[in-house]
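Chains shown are a subset, placed as in the full complex.
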Amino acid sequence: MDHKSLNMVIFSGDYDKALAALIMANGAREMDVQVTMFFAFWGLLLIRNPKNLSDADKTMYEKMLAALTPRHAEELPLSRMNMAGIGKSMLLNMMDQNDTPHLIDFLNGAQHKGVKFYACKLSLEIMGFKPEELIEGVTVVEVKDYLQDALAANMQLFI
Amino acid sequence: MDHKSLNMVIFSGDYDKALAALIMANGAREMDVQVTMFFAFWGLLLIRNPKNLSDADKTMYEKMLAALTPRHAEELPLSRMNMAGIGKSMLLNMMDQNDTPHLIDFLNGAQHKGVKFYACKLSLEIMGFKPEELIEGVTVVEVKDYLQDALAANMQLFI
């Protein structure tokens, strides 16, 4: 029997939107649904490995962008009420009180459960992020590979 | 004959995005399409009943969040050009000149026409909103219930 499938573009680099996406991804895997996440533009900020960031081979603009963006998924701001980080630390406290794992836990969980992580080649090139700066287990693909996968899925979201 | 079906996650708490979602929901019901709206995170701000809000049983953070967020759908800000409310009052004036109903009318219309309103259990817990603070006719469900419904729908949107 065919498995259902869910395809998500993660365009946003906001903590709360990424959390929503990864909670869905984890839930879907527990229901045996095949899940693909295609990280593009700001979404790439979720899958950089802070230990592997390097300025080698980068232009001035690429270095500036690397310096101005969060180095790690947990450092992403909220889409709303971030209030220079106060709103976000409020949210994290409320999540802790509810025993809800943090973004990084859902990210690791998704990988362990077999969610496919794809990074957008064109976005990487424009932003000057190198494939070796990404976390392990991410495949770099073209927009057309994403479209192929998405068109065949039962459900697609742009986040 | 099977009816077509539309499933929307309402993640955003922006007036304009909520308006777009509810205009689609009303239109779809008039075309006899089955419609489910799953309110999560900031989207919960659309379905709180301002008369039922209470600080009972809330932690300090939950009280702060309740105090800092709009109490009612009509109080939501715009996603863009809100300009401390000036842009929004401009939009409302333009809607009035065009005889376009306001958000709350589309929200009531959607409920009357049979749009299913679901609230995300996990989001409620994290944000400290109680089911009894929501408007009537909303069912609290798990992320997996949402996914089940969405995967079976003809069309899914993340708003």
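Labels for the chains are A and B, by order of writing; each one numbers its residues from 1.
The working rule: a residue touches a chain if its C-beta (ideal position, glycine included) is under 8 Å from a C-beta of that chain, and two chains touch if they have at least 3 such contacts.
This structure is a prediction, so every number in the text was calculated from the model and none was measured.
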item: Total copies in the full complex, given that 2 are placed here; value: 3
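Throughout what follows, only the chains that are shown with their structure count from here on.
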item: Distance between the centres, which are taken as Cα means, of subunit B and subunit A, whole angstrom; value: 25
item: Parts of subunit A lying in touch with subunit B, wherever the complex brings them together; value: 4, 6, 16-17, 20, 23-24, 27-28, 30-31, 33, 79-81, 90-91, 93-95, 97-98, 100, 154-159
item: Touching residues on subunit B, where the partner in the complex is subunit A; value: 9, 11, 13, 40-42, 59, 61-62, 64-65, 68-69, 122, 125-128, 143-144, 146-148, 150-151, 153, 156-158
